[in-house]
Structure formats: C-alpha cells, structure tokens
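So the structure is just underneath, and the comments pick up after that.
A single protein chain has been omitted from the complex, and every remaining protein chain is retained in its original position.
For reference, chains read A, B, C, D and E in written order, and residue numbers begin at 1 within each chain.
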Amino acid sequence: MKHILYISPSRSNLVDGPLRAYLDEVKGPDTQVDIASLSQGPTHLPYYYYEALILPALLHRVEQAEEEGYDAAVIGCFYDPGLRAAREITERIIVTGAAESSLFLAASLGYRFSILVPCEKTIPQMHENVVNYGLVGRLASFESVDLGVLALQQSRAETESRLITAAQRAIHDKRAEVIILGCTREFGFYKKLQEKLGVPVIDSVIAPVKCAELMIELRQRFNWSHSKVCSYKSPPSEEVVGWGLRGRNDTDIWRLNHGSS
Amino acid sequence: MKHILYISPSRSNLVDGPLRAYLDEVKGPDTQVDIASLSQGPTHLPYYYYEALILPALLHRVEQAEEEGYDAAVIGCFYDPGLRAAREITERIIVTGAAESSLFLAASLGYRFSILVPCEKTIPQMHENVVNYGLVGRLASFESVDLGVLALQQSRAETESRLITAAQRAIHDKRAEVIILGCTREFGFYKKLQEKLGVPVIDSVIAPVKCAELMIELRQRFNWSHSKVCSYKSPPSEEVVGWGLRGRNDTDIWRLNHGSS
Amino acid sequence: MKHILYISPSRSNLVDGPLRAYLDEVKGPDTQVDIASLSQGPTHLPYYYYEALILPALLHRVEQAEEEGYDAAVIGCFYDPGLRAAREITERIIVTGAAESSLFLAASLGYRFSILVPCEKTIPQMHENVVNYGLVGRLASFESVDLGVLALQQSRAETESRLITAAQRAIHDKRAEVIILGCTREFGFYKKLQEKLGVPVIDSVIAPVKCAELMIELRQRFNWSHSKVCSYKSPPSEEVVGWGLRGRNDTDIWRLNHGSS
Amino acid sequence: MKHILYISPSRSNLVDGPLRAYLDEVKGPDTQVDIASLSQGPTHLPYYYYEALILPALLHRVEQAEEEGYDAAVIGCFYDPGLRAAREITERIIVTGAAESSLFLAASLGYRFSILVPCEKTIPQMHENVVNYGLVGRLASFESVDLGVLALQQSRAETESRLITAAQRAIHDKRAEVIILGCTREFGFYKKLQEKLGVPVIDSVIAPVKCAELMIELRQRFNWSHSKVCSYKSPPSEEVVGWGLRGRNDTDIWRLNHGSS
Amino acid sequence: MKHILYISPSRSNLVDGPLRAYLDEVKGPDTQVDIASLSQGPTHLPYYYYEALILPALLHRVEQAEEEGYDAAVIGCFYDPGLRAAREITERIIVTGAAESSLFLAASLGYRFSILVPCEKTIPQMHENVVNYGLVGRLASFESVDLGVLALQQSRAETESRLITAAQRAIHDKRAEVIILGCTREFGFYKKLQEKLGVPVIDSVIAPVKCAELMIELRQRFNWSHSKVCSYKSPPSEEVVGWGLRGRNDTDIWRLNHGSS
Partner (left out) sequence: MKHILYISPSRSNLVDGPLRAYLDEVKGPDTQVDIASLSQGPTHLPYYYYEALILPALLHRVEQAEEEGYDAAVIGCFYDPGLRAAREITERIIVTGAAESSLFLAASLGYRFSILVPCEKTIPQMHENVVNYGLVGRLASFESVDLGVLALQQSRAETESRLITAAQRAIHDKRAEVIILGCTREFGFYKKLQEKLGVPVIDSVIAPVKCAELMIELRQRFNWSHSKVCSYKSPPSEEVVGWGLRGRNDTDIWRLNHGSS
C-alpha cells in the first residue's frame, strides 16, 4: 500500500467534494491519497506573496507527513511552491510537484506543449520554472483563459469553453502537440478537451499523483530517492532544534480528508 | 496485466541469462516483460552506422509488438534509436527509451546529473540527445570509463571499479548529485555504486521499464498517449501498403525470450 | 575533375528529367554529378519511418560511392538523413547534406533566414537540426506551404504562388533576410522567387552540390576532411566484416543516372 | 534625504557592530540606512528551508517599511529571497537584492565574473538566479571557500586567505575579470582582495545599497519604479484584508538598528 | 562634483537646445554634464558604416575626456558604439552606454521589456547587443515606429502617437512590463508615455547619465572600476605612441556644449 498526502496549499471546500472524489478515482489500486488543505489563509495562489505565506506551513506539513509514515507528498499547485525545500528537509519521503510532473510527462508524449493558465499574472513565474526544469525548447506557448482561479470550478461550462478555445489556438497557431492544464483548479476538464482536440491533455492533479506512485515504487525497490548531496542536503538538526525553528504551530492550520484505500 | 516488450536492438546472449533474470526481478507484479533481441547483426551499437542498420528491423519489431497486443515497447539502448519513428508508426502502444526515461527520472531526483559512458565515441550523440530532451542545463558532465561495450558485463569487477572512480570524479569535481549509467550494458551495477557513493544511481534498463509501466497505466486510465498531431503523425497506410514498405522480412531476425508473469 | 554522387534517397522519375538536367546546369565546369535514386520504396520522406527505412541502403550507397572513386556524396534530402553515419563509415569521400549546406550559406548572406517547408509535419525534426547545427539564433521562422512533397513539382504554378506568399510573410512579419527552400523537391523555384522578393533564395539542391565542390578541393589541396576522431570514428572492419553487416544486397535498389562531364 | 531599510533576514549580532558601522561608512551623504535583523530564527540561510521560514516575516517587514516611509528596502542576502514578492506587494518603495545588484554592476565592469561562495550547497540555487537574471553567459565560475557562513566574520584572516586563493583560481584558470563576493557575510573583504588581485571585487552589501540609492532617485525624479503590470501586480486588498493574511504578528521578531544620517 | 561628458556621436543642433536643457534638468545636483557632438559627419547612426566612421574620433574623444579630468563619458547612442574599446583604452574614467544602462535598469524594474526603435534596420544589431549583455530571456519584443531617426524630434506629436501605439502592442500582445526607448533621439517622451501606459518607460539618455553618476561614486569610494584584466586590458603605450596611432587630429571635429553646474 502506498500512502500519499496530496497537499492543496490553499483553502478550498473542493477538498470535501469534487477533489476528494477525483483523487479516489484517479489513484492506483494500492494507493491511498489523503488531502491536506488549509483551514485558513488564501483560497488561491496567483501571487508570489500568497505563495510565500503558505510556504513554512507547507514545508512543516511535508515534514509531518514524513513522520506520519506517508510515502509521498504531492504539492498540488502548478507553481510547485517549496518543491526543493521539501526535498531538502526530508530524508525518505518522495515529493512531487504539479508542474514538474506534468512537464516531464508532456515531453514524453509529444514534441511541443502549450500550458493553459487562468490569467497572465502567472506566466512569468511559470515560464521561469519551465526554463529551470530545462524544457523551454519544448514550450509552444502559454495561453491565458483570463479567468480567476476561483471561477475555474464554479462556472464549468464557461471554463471548458475557454480552455477549448485556448487549446485550439495553441494547436493551430503555435504547433502545440500536447496540452497541459497549468493550474490544479483546472482538474477534471482533460477528458472533454481530449475528445474535442484529439491530443493528450495533461491534468496537473493526476500527473504528480501518478509520478509519486512511480517514485514510491522506485524508492522501495531500487532505493532511488532524492539525492541528499548538495542541492537537497538537509540542514543540521542541531540548528533546526537549537534555534527552535520547528516550534511554530503552523501545522494546526491544515485539514485532512482521508482517502479511500 | 501489462505486457511489455523490451527490445535489445543488438545481438547478445545476455538475454538468455542475466538480462532475462534482471527484467523479471525489476518489473512490477502485474507486468510481463518479454525480450526481443537480434539473432544476427551487431553485438553493440556505439556507431551511427550500427544504429542505422538495425533501425528498420527495430521499427518493424515495434509495429509487430503493437499487433501482438503488447502495451509498451522499451527501446533498450541509451541512444534511444528510433524512439520518435516508433511513436510515429504506431497508434496505441507506448514506447519508452533508455535515455529519455533515465534523464527525466534523474532530473526529479537532484539538480545536476552525470552520465557514465563506456567510451568517448558515444558522447557527441548522447550530448545532442540531452540538448534535444531539454536537460542540458542539468548536465554536470559525461564521464567515460574507457571500456568497450562488450567488456562491461564480462569483467564486472573492473567495470564496477571504473564506474565508481568515474562517479566520484563527477560528484566531487563536477558537483553531480545523481549518476546515470549511460549504457544499458551497465545494468546491475547501480546497487553497489549507490551504497558506495551515497547518491541515486539510475540504471538505464530499469528506468524505461518503470516509465513504460507508468505510461501504460496513464493510457489505459486517462487515454494519455503519444500525440498523433504533427511530430508523431502516422504515415498513410495507402503509401505504406502501396509501396510495399512493410514487405521486408526483417522481423525474422528477432529472438524472443518470454518473461515470467 | 570532381566526381559527385547526388543521392536522392527516394523513388522519383524526376531523376530522369528535370533533376538530371538541373544538376548538369548547376554543377561546376570540372564536375560530373551522377544521380543515385531508389528504384523501389518511398517516393518522399516526410516521416521518420520512411527515413529509417532507406537509411541502411543510403549508407551502403555512400560506401559504394567511396569504393567507386567518387570524391563526394550529396545527401539530397533536407532532413540530412544519415549525414553523420555516412561520414563515420567512410575515410576519404566528402559527404554534404542539403540542410547543413543551405544553413551555413544562408547565415553568410544575411542575419536571419526563414525556411519554407511543404507541410508542418516536417518542422519539429528540421527545427532540431537547426538547433543542432547551432543556428537557431538566426532562424526567423518556418513557413509551411501546406502542399504534399509530391505535389511540389507537379503543380508548379501553385507551388510558386504559395512559396511567394510564404516568403513574403517571412520577410515582412518575421524579418527574414534570406529564404531557404526547405525541401529538395522545391528545386528550380529560386530564380523566380528571387526576382519577386529581392532577397537571396537558397535552393537546397544547389547548395550541397556547391559545398561538395568546395570541400573536395579543400580535401585534395589541404587535406581537410571529416575528422575521424570521436564523432566520425569508423567502426572496426573486423566487426563490420565479421558480423556480416555489409552482406546485405541493399545497394541493388539504386538506379544511377550519369551526368554530363 | 533617502531612507533605506537594510534587511538582514537572519539573526546576527554583527548588526550591532561591524555591519552597523559598515553601512554608515558606505552609504551616501544624504542617506540614512537602518538595519532590520531577526531577533530569533536562523543565523544564516544556506538552506531552502531557512529561506522559506523567514520569507513571510521578511515580506511583512518590507510592507511595514513602506508604511513607515522608507524609500527603499534592501534584501541583504545573496539568494535575493523574496525579491519579487516584495516588489509585488508594495506600491512605492524600491526593493533591491544583493545578488541582482552585484551581478548587474559586475557585468558593467568586465566581461566575465566569478562568484565566491561559502560552500557548495549554495551553488545550485545561486546558479539558477544567475540564469534567471540572464547573465549566465558572463559567469566564469563559482568558487567555494568551504567555510560555514558563520565562520566568515569570525576567523577573518582565514577567510581572507581563502577568498584570495579562490579568486586567483577564478582569474587565472577561468578567465574571470571581476570577482563577486557571493555572500553578504563576506562584507568588508573587498578592499584587501582588490589590492592583491588587481581586479574589481564587488561587495554584496554595498552593491544593493548603492543601487537602492540610484533607484530612489530614479523614482523620485522620473517616476521609474517597479512595473505593476503582470509580474509585480499587487494582490487585491479585499483578499489580503478579507482573509486576514496580514494579521500575523511576525513583524515583532525584527530588531532595528538606526543608522546615522 | 562629478564631471560627465555626454558624447553624442553624430551631428545635431539638438545639442544647443533641447538636449542641452534636458541634460541639465536630469543630472544630479553635484554633477555637470557637458555635451560633445560632431561638427561634421553623419546626423544619425542607423548604419554599421556610420558607426564605424565615427568610432576613432569617438574613442579619441573619450581619451581626451580622461585627460581633461572628466569622471565619466557617456556614449549617447543606443548601439553603444565603442563601449568596450573606450573602456580598454582608458584607465580611470567610467564609460557607460545608452543600451547597457537602460537594459540593466529595465531588468530591475520588471520581468520583460520591449524596446521601441525608429526602424527595423536597427533591430539585428540591437538584438545582438541584448544577447551579448545576457538579457535576451527578458526581451519581450522589438517594436518599430517606422520613422527616420531625424524625424523623431521634428514631428513630436506624430512620434509620441506612434510610440504609444507601439508600446501598447508590446504590453498587450507581448506581455512587456517595461518599455525602453531604444534610440537616444527618443528622449523626452518618457513622461507622457508613462502616464498613458502605466508602466515604467526608460529614457535612454537619462539612464546612462544616472548610471554614470552611480559608477563615479563607486569608483571614488570603493575603487570599483572597469577591470583592466583580459577584455579591457589597455594597449601598450609604446605601440600607441611608437606607431603614431594618436597623431590623428580627429578630435577637432567635436563641439562642446558646457552644462550648468
């Protein structure tokens, strides 16, 4: 059995309904996916500031997940906030991110991909991630659907229609071969889009869960895990403990929705 | 059950023994991995020429695998010969390559990786693949162990010793955080290296098999498969049939070793 | 006297007429250009698969050309199939490719160039060649004329009109200063386009022939030839002979049209 | 008069002595530089985790500085933590970072620069910043002096000796023309190094203060300030207020050392 | 007091009126900016040829400025002609360029910038400068206003209108966050544009003057000046003198307009 904690680093009641059901539906048969989401704070993360605010709590939640015995933590936001820090402070647990997983899968499925984002504000930071992950040569375009993150799951017909328009623009004008839904709040739309468009459409909630399942197996069987040399070398516990860095109670602000096993 | 055909596009009696056992050991519980290998032709592929020679047969073997109902074909050579062509001529089957899979896994496990290759001759072509896959910014170095491909499994103690030396050079002098064994004939060495070195060591036989297992699941459940738009668009069957392109009997030169299920 | 074998790696009766006459017209006074073309197989090469199919025969034809005493072989396809392998397996003969030659000439004639291609399918592979040859910083755009390769010489008025439209788009909207005809089947159109457009238009049949003439002279007089160190190091003949790699009779499928001297 | 808040986002008693004196010495005549430093938490920031921990407090300190009427905030850490977020959440105040300022100055003073860092752990993140700031083509090398951040000002003779050795390696072996001291704790060493080495040595405490002074003038006189379109667009105050994001009292953990005017 | 020589390397009577007044208006309180401009030769520099023609005189004028005791020379043309040569032949004087200064400031103010140029002819050379300065990843676009350089200050209403149109295209279609006026003859328009557009608009006359003021201070106080190692190493005076290189009287062709102090 693989235990995954899907961390939705914002506040949303989707976690009680659609997202909860969705993760149960997409997970592997031997996997249980619990959801941790914020009980306070921002309901979406399009700003650097919001991301910074939730970062310490996010990292402590990953640490706690390692202590609780989870095999993997998924950072459920397309900015991949804290991805490297989370790998740095843990020893055993796998950490995947929505963007990193989606990009690597997309690059295996076609030559160039386009990323559909809620609004233009998000593009510079995401672009930099694409550069840093090394895949800018495969990027056909970013396409904005010009909708607030919160609207994405509320007016689903409108969202779907705009995603299709944006994807068609990407495919016909920019020669995209794969579409990535560049926000975890765009979950669930991939099926309809795929039927309409005839190209693979990567859902960025599913991608990091499935990559996590793979990487759990790789760790368990081949001991392949995040390298602890250089980039992800852990801080010394005498500093972390001595300076009281973990004394903050910011893990209280997380809610947990258990998944079915 | 997932059926994978591991294609070793050269001639080698390793397929009857060590490689056969190895694949049975590393595959998933619901997977059967058969091995197709050449019964004639080159015993290794360090030359562009050898690669070109085996390419038509390799592609027809992938096509046949699709017809036989395999879920995935693994191209078991670190040059990834024919990877794109194989995705182009097939409709349903997943195709993974030793290099592409290893690179994407390595990039998820650390910041920079080094690739250990048998000899310098192989570096320019592999370097170009790293560039084309987009990961050159993550490449710490290539390190040659200066051994013929055929020697790798024959004098295993020598190979192991040289791989360790090369890996240490990469880690200490080039700041590599992950090691990739850049030849499928370097299979099996990852465990010892990992113990010695304390960093993840990616075995390029295991990587594409596990990625294939993941991608089979992704296709079966989410219909994510190679995009058939633009890059991997299939040739029209009236041309393929009309011009007798598949009439060649070059699939006769493949041997098959069944895997355990 | 320079003897060049222009290899058209597909099946086409253009070799008996227009292409034959064209090469006689464009060659240097001391040059004889023979044409080798396929008597069976694909009539065009827009697919990775077709390219792979003709590769072994293409390489053996280059080898045979070296034995027959040709000074150079031209690979007459804008994908430059087998260019590196051909340089690897030969010792003395010069090998040029339609794309490599056209790109280097274009880069000497202006700052940025656009490449006019028959259809979008060809762009990803050609783009990768531009990257690998190092000239992506000089690429203004690819422009597709959306015509099948076979149609290019059949409906010449239509082809010409579409090429002009595409080139004007490149010059006015993308700031191209030089146009490259990105398919050897677009031969002969350069003159009219050049008159209309007022910029140099590189014909990718002429370019590799003239580069071959130059490089023959460079080899004869200065001994500058393909480096046999690392990338183009030849496979050992004991392997090639011992494994029967050249035993295949695939050079039978070539036709030869002698050029005038 | 220009009011600058130099934020040292860690805990250090250097702020009461050497750093306090240093800033008074290097500031412009019309400038007052106050220092904000942490009264609790990490004493250095070589880990992603430590950086994440101080980020919310750092950003709120910048916000408070804007309210208090400061003209600029300097982020006094060579990782430039929170640089973009700080520009996003403020409207008027200038924000500079140790790395961004040092890199742009160095690029104006010579062709290639090397960055001397305390230890190898810091290199991957800094390298990514160099890439993101666009100056990787000017980077000669990173050189580690292999000293803990805390040791830098404690054993100054040792530090100086190691910095000189590292700089000479950079100049002679990597063709560096300018040296950047890639840690704000390396302040004060630039003079001796400059005399010894004969090349400019950029002190990363001075650089962002002087850039701040320039940018304050540019804002005051020409209204050039951080663009509030796209990347640095501020979050809506109804969200920030409505969700209680600023209710956290994390600005209590800052100490203030007033500078002389 | 800082003495700056603003070198307008072309012939223009703007130096007696608007530009003279403009520099007095924008300089710092302790600065005097004199203007040197050509009394003969080209009135603008859109051609490589014109640039080459004025280069020796420009460099000798910088040398003379050093002898006359100026603290800095500003090269007042967006091509930055002779920037590196001027730093090479001088020892003490600071040399700034319109493009280098504008680009580094723009990169500190937003993520991506667009450069508004008089005509398309100038783009290839400027693009190469952007690449060489390392900021091509931050370039949103070049936008041409399609006006001769000389027309820019003559029909100011027309110029302003075209600059606004071009800037809006950059902001809305290319996601530019900062605008750079890519010609020193576009001076003075930044204010109106800024009001209309709501983003910072960098004036490339102001930028290098303010950067010069900063760098003068840096040299005076911290001895940070152009590195004389490798790139900017001066030619030996025995050659310069012995070969009579400075004997040419080309500094006669400069006029001087004194600035107010």
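Assume contacts are C-beta pairs under 8 Å (C-beta built on N, C-alpha and C of every residue); 3 or more make two chains touch, one makes a residue touch a chain.
Since we're looking at a predicted model, the values are computed, not measured.
Enquirer: Going by the stated contact criterion, tell me the shown chains that border the hidden chain.
Expert: B, C, D, E
Enquirer: Specify the residue from the set C:7, C:75 or C:178 that touches the hidden chain.
Expert: C:178
Enquirer: Among E:172, E:191, E:233 or E:258, which residue is in contact with the omitted chain in the full complex?
Expert: The single option touching the absent chain is E:233.
Enquirer: From the listed residues C:75, C:107 or C:181, report the one that touches the chain absent from this view.
Expert: Reading the full complex, the residue touching the unseen chain is C:107.
Enquirer: In the complete complex, the non-displayed chain touches which residues of chain E?
Expert: 11, 40-43, 46-53, 55-56, 59, 82, 84-85, 88-89, 120-121, 123-125, 128, 131-132, 230-231, 233-235, 239-240, 243-245
Enquirer: Take the complete complex as the reference. Which residues in chain B touch the chain that isn't displayed?
Expert: Chain B touches the chain not shown through residues 120, 123-124, 131.
Enquirer: Considering the entire assembly, which residues of chain C contact the chain that has been omitted?
Expert: Residues 26, 28, 96, 100, 104-105, 107-112, 132-138, 171, 175, 177-178, 190-191, 194, 198-203, 206, 210-211, 213-215, 217-218, 221-232 of chain C touch the chain that is not shown.
We take it that only the chains that are shown with their structure count from here on.
Enquirer: Report, in whole Å, the distance between the mean C-alpha point of chain A and the mean C-alpha point of chain B.
Expert: One centre to the other, that is 28 Å.
Enquirer: When the centre of a chain is set as the mean of its C-alpha atoms, what distance in Å lies between chain A and chain D?
Expert: 30
Enquirer: Centre to centre, by mean C-alpha position, how many angstrom separate chain B and chain E?
Expert: Taking the mean C-alpha position of each chain, the two centres sit 54 Å apart.
Enquirer: Which chain B residues sit where two or more other chains touch them?
Expert: Residues 111-112, 132, 137, 175, 230-231 of chain B touch two or more partner chains.
Enquirer: For each chain, which other chains does it touch, given as pairs?
Expert: A-B, A-C, A-D, A-E, B-C, B-D, C-E, D-E
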